[in-house]
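There's a structure below that I have some questions on.
Excluded from the complex is one protein chain; the other protein chains are retained at their positions.
On to chain A.
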């Protein structure tokens, strides 16, 4: 791979449109996060829970901009969404995430009397293990195992599913058409 191509791939990442005022910006979710662009569909508390959970599932997800990625996709019509959830027969994507995030915070509170973000890493892992196995009491969101699966897959999308993610695994990206533009 030539230096030019390598740097091209690094910069292209996953480019999505974000609106700031009247301006439309073409940014990766990581850049949108670094610029602290406002979220539109997730509030600050949901975004904090999502980042904590996603980071614990797939290290690197926070910095890769998981909240901005999900938030941007939730602003779209389902047919334009890039989220994996569109395969999984869930009708209302926004409710799925928000209810799941609320539920996991409730779990953290009832098990450890702390917010998800304040848990020790062993506690987070225990909670995630229970979530994955669907062994959560008083859970009122989407099925716990499905919620785990979807957020983990989303986090993997932003961490591994881009040219930068392939590079992290040292897999050649070899695009026919590089994902450098919104579709």
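Heads up, the rule we're going with is that a residue touches a chain if its C-beta (ideal position, glycine included) is under 8 Å from a C-beta of that chain, and two chains touch if they have at least 3 such contacts; residues count from 1.
Everything below uses one rule, namely that contacts and distances are computed from a predicted model.
K.L.:
Can you work out the missing subunit's protein name as recorded in UniProt? Choose among "N-methylglutamate synthase subunit C", "4Fe-4S dicluster containing protein", "Osmoprotectant transport system ATP-binding protein" or "GMC family oxidoreductase".
P.N.:
"GMC family oxidoreductase"
K.L.:
Given the contact definition stated above, which residue among A:48, A:84 or A:130 touches the chain not shown here?
P.N.:
A:84
K.L.:
Residues on chain A that touch the omitted chain in the whole complex?
P.N.:
14, 56-60, 77-84, 86-89, 91, 125, 128, 132, 149, 152-153, 156-157, 160-162, 165-166, 169-179, 181, 183
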